[in-house]
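One chain of protein is taken out of this complex; the other chains stay put.
Residue numbering begins at 1 within each chain, and the chains themselves are lettered A and B in the order written.
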Amino acid sequence: MDFFYQTFIAKFNYWIYVILMMIGLFAMIAKNNLIKKLVGMCIFQTAIILFYVSIGVKQDARIPILTKDEVPHGGHYTTEHHDGHKDHKADQERPYIDAKTITNPIPHVLMLTAIVVGVSTLGVALAIAQKVHLHYGSLEEDEILAKIPLGNDG
Amino acid sequence: MKPMKLAALLTVIATGGLLLYATSDLPDWGDPLSPANAGDLSTHYIQDSRDDTEVPNLVTAVLADYRGYDTMFETVVIFVAGLGILSILGQGKRVEPLAEPVASEGNRERDMITITTCRLVVPIIQIFALYVIAHGHYSPGGGFQGGVMLGASFILIALTSGLPDALKRMSQERAIFLAGLGVLIYAGTGLLCMALGRNFLDYEILHKVLGGTGVKARYDSMLIVEIGVAFTVMAIMFIIYAVLSSKGRMRGGL
Partner (left out) sequence: MVEQFPIIIIIAPLFGAILIALLGFRFQSLCLPAVVGSLAISLAAAVGAFLKVLEQGTVLYNLSGWERVTTPRGLFSVSIEYRIDAISGLVLMVIAAVGLLNAIYSKVSVTTETPNKVPHYYILYLLLVAGLAGMTITNDAFNLYVLLEISSLTSYALIAIGSRRAVLASFNYVIMGTIGASFYLLGVGYLYIKTGTLNMTDIHSSLATIPKDSASIQVALILILIGLWIKMAFFPLHGWLPNAYAYSPTATGTLMGPLVTKVMIYIMIRMMLSVFGTEYVFDHLQWTNIVVGLSVVAIVAGSLFALSRSDLRKMLTYLIVAEVGYMVGGAWLANSMGMTGAIYHILSDAMMTFTLFMVIGIVITRTGETQLTAFQGLFRKMPITMVGFTIAALSMIGLPPTCGFFSKYYLVRGGIEAGQWAYVSALLFSSLINAVIFFRLIEMAYFHGGKAYGEEITDKDHEHHRSRGKDLDAEPDGTLEKVPCSMLAPMLIAAASLLAIGILNRPIAGWINAALETLNLAQGG
């Protein structure tokens, strides 16, 4: 039971992402239809995004946005003198932030980038798939390869 | 085809097995003490970014300031995607703005209800998009999210009154110009920092231009770069839709 808990329950996020990743990778390699390959690509990328976001989770933590008490709304409370030394307005007024109570922001930042990259790749790939269809009249890989004269490949 | 599938299956299972083998010494789910969560970097962002930038949304602070350089290239990725799609499928030469709606494929009969609803909804979408862009410092949001919404409002126009109508408002050339402008706003902000004698994207020095303190300058510059991001994302999202839905002919559409 202990083994079961430690391998599956405590690490369920990794299991989910690995299974999704395997589905996506299989579709990318083995599927014959170009669009299905792209669907696989999406699943693969989503799996990675889930994986990263799950890294940043902390038990019982809140979202990485500070409250009004922690950062007074619109109040630029740090006055900086021109000699470079900073003057914090009454440090005791601001509550101490315990890092344990706030979700790790880094994976979110990274995945924002990865999502954008995923969208861009998908867009370009769809455009290429459309052009393949315009040229060869098909999206099935074997049918397309059959239309290419022999000896012209590889 | 069978042996190919079997080989693929074996590859996939091997990869999955490898990844699962590695989880044996990875931290459990939600562990607040894992190196990633309790590490110096994440603690620094959580505890000190309010002194550095005064932005309550930590994701925005990290995205637009500490890792602002990544985000600049993220904008460039979007820009590249739009141009790539245009160069693959597009006709290249300037597409004449279609003054007269072409009575060609996909130009269905227009429905008054959808057009009127669209007229009502589009301004609201756009106002809300501006709010999302501007409020990225305080709530989930920012240039990417707001830019996508702005792009969606144009896509909605294209869906209801046809692609030519939407292209009249946002032609291909104008979209490329806006996308380039967005990247220019972002990279130009960085260049301005360099011109004032600091490193690229070191917003602090911009207090000479924007007024206020160095921290305030960081706070403000983040909004400026988010606006740049929004320009690019809006234009490119629409371009991607326009090109893909019309197979590059920029007419007809869905």
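By our rule, contacts are C-beta pairs under 8 Å (C-beta built on N, C-alpha and C of every residue); 3 or more make two chains touch, one makes a residue touch a chain.
Quantities reported herein were computed from a predicted structural model and do not represent experimental measurements.
Asker: Which residue among B:67, B:137 or B:251 touches the omitted chain?
Answerer: Only one of B:67, B:137 or B:251 touches the chain omitted from view, namely B:67.
Asker: Which residue numbers on chain A touch the omitted chain?
Answerer: 25, 28, 34, 37, 41, 44-45, 48, 51-52, 55, 106-107, 110, 113-114, 117, 120-121, 124-125, 127-129, 131-132, 135-136, 144, 148, 152-154
Asker: Tell me, which residues in chain B touch the chain that this view leaves out?
Answerer: Chain B touches the chain not shown through residues 18-19, 21-27, 34-42, 44-45, 52, 65-70, 73-74, 76-77, 79-81, 83-88, 90-94, 173, 176-177, 179-181, 183-184, 187, 190-191, 193-194, 198-205.
Heads up, the rule we're going with is that only the chains that are shown with their structure count from here on.
Asker: In angstrom, rounded to a whole number, how far apart do the mean CA points of chain A and chain B lie?
Answerer: Those two chain centres are 14 Å apart.
Asker: So in the complex, which bits of chain B are touching chain A?
Answerer: 1, 4-5, 8-9, 11-13, 15-16, 19-20, 23, 26, 28-32, 34, 36-38, 41-43, 45-47, 50-51, 54-59, 61-63, 67, 70-71, 74, 77-78, 80-82, 84-85, 88-89, 138-140, 144, 212-216, 219, 240, 243-244, 247-248
Asker: Please give the residue numbers of chain A that touch chain B in the complex, ascending.
Answerer: These residues of chain A touch chain B: 10-15, 18-19, 21-22, 25-26, 29-30, 32, 54-59, 61, 63-68, 70-71, 73, 76-80, 86, 88, 94, 97, 99-100, 102, 104-109, 112-113, 116-117, 119-121, 123-124, 126-128, 130-131, 134, 142.
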